[in-house]
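Omission of a single protein chain aside, the complex is shown with its protein chains in their original locations.
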């Protein structure tokens, strides 16, 4: 029962996916890391949200070995652990097939920054990964999905864009804990819907100016941030 | 009362259509077969979901003769029995006019495999039938609707694509029982919506690669499947 | 209290507009005729659904004179009475600004028959009226809106298409009573949405064949109809 609190948080974050209409059936999974213990809790694979209990969350180490739990962890576990190993600051990861974000992923297009809703959360475009090579798929599909994601952040901090869309697949988001990664999944879906509508209404419209992007991102996330009640 | 359990399952599967927002008013119908008895239970024609009781389900044999029940069976009954006669493995059939799947049917386009959400359930495209000839329509419309469907599966197992869209009409889905056929109707509607958004966002975008299609389909349905808790 | 039952039916039909998500705020209005008495009951103008009571329905004769009621009738009353005077078989009329039907009206396009969902209810296209001339607008706007509608049915029975969209405005639907006219408003919105999706997915797609249109319309409405439990 060592990981009871970690499991509870991950369980509730997974339920939130359903409350926020980001998933149908068992689609989607959320995890959270305990960096001191070197383990994550993650949703079991293919279990319905109605049947799921907090104790069903599976504890896995960063080499994907099951530490605690009687069920098989999410089939996407290796992608989660890859992200935790490469993004030192993140505490939670969410994967959904939310409709509009997935449409961008299937269109194999990064989501351009078209407005301040986007700029409030992401500094610049939401990247779409490269397509995976046949070789990568054969090697270790879920691990390589993680590689595709981290490759987008070689020149860029994952804190400036806590979300990505995997080409031909769907989004992953992250944050300081499981709840925050779900929060970003909700935000991404809304940004993706707005961007879809904008592009189909005006396919050649210009991006948000760099100055407004910077202003909006910094007023929430910069050193002189003045949005919200803290800082 | 011989078929009480069969009727109950079909009744509940029909109600699920409404719960999942796949139908307005009396649109849609679900059936399930008892292969040993050689009969199916199916929704009565044009009865509202609110008024319907489990005992109203109509028992029909595979020649479309009523075996039990005081109401007229769904006007689409002959399409259902045609599918049961030709697809030996299926146990349930669902017909809806769900919005996005019907839009593809009306556009007379098969749904291309654009992402892993699709690949998780269907190996390759979701076929759109040929249009029906005037001659077929005169002959026996509902039976011929079944012919249009089974013609799509001459070179392909109906297990690899448990769903079809009938040109100018709407979708049919199937599964091991009534509940699973409804499940596939929900999945189809979501895939159809994602594909609509993808195509209107990027009309010339490429399909999912054969390698990822194969990977995703096999990890759920292949002999070495590792998704979910069973196998 | 002579018209209590008529008022109750109209009141409930108006509430159904809200239940079915066809209106925001006070948009929309429903009426029903008592042909023997030569009067209609109609929603009062600009009253919210939450505040409205059955007794607030206004009784108006076919010359638009108030017969009973302390409130001002819907500003669209003259359009309703025009339809009752010209369409001898109808008993109820509904006007909404439902989203997709209104989009077709604003696009000034008739809704082509693209599938069997449409053919189940309407024999052929759902007409969009001509645009109103400046002269008509000055003369008597609401009466002339009725003229625009009845002009679409000079060569065609209003029973074969119990719905129309008024160019630049929004839909009107009708039926044997108020409830049935609301039913047709729900159906129209669904048909309009499917047609929107079909056209934006495949702008050059062909219509439903005349043979299938005829088959579907007749199996529900023809002399040999076999859909539903009656006839």
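To keep things simple, chains are lettered A, B and C as they appear, and every chain counts its residues starting from 1.
Quick note on the criterion: a contact is a pair of C-beta atoms (placed from the backbone, for glycine too) under 8 Å apart; a residue touches a chain by one contact, two chains touch by 3 or more.
Predicted model only: the values in this text are computed from it and were never measured.
Within the full complex, the chain left out of the display contacts the shown chains A, C.
Within the whole complex, the absent chain has one touching residue among C:41, C:122, C:170 or C:188, and that is C:170. Check C:15, C:67, C:103 or C:225 against the missing chain and you find that the one touching it is C:103. Where subunit C meets the chain that is not shown, the touching residues are 24-25, 27, 44-47, 71-72, 75, 97, 99-100, 102-109, 131-132, 134, 137-138, 141, 168-170, 196, 199-200.
Although one chain is not drawn, its touching partners on subunit A can still be listed: residues 114-117, 183, 186-187, 190, 193-195, 197-198, 200-202, 205-206, 208-209, 211-212, 215, 219, 226-229.
Keep this in mind: only the chains that are shown with their structure count from here on.
Centroid to centroid, with C-alpha atoms defining each point, subunit A and subunit B lie 33 Å apart. One inter-chain figure worth recording: subunit A and subunit C are separated by 46 Å, centre to centre, where each centre is the mean of the chain's CA atoms.
Those residues of subunit C in touch with two or more other chains do not exist in this structure.
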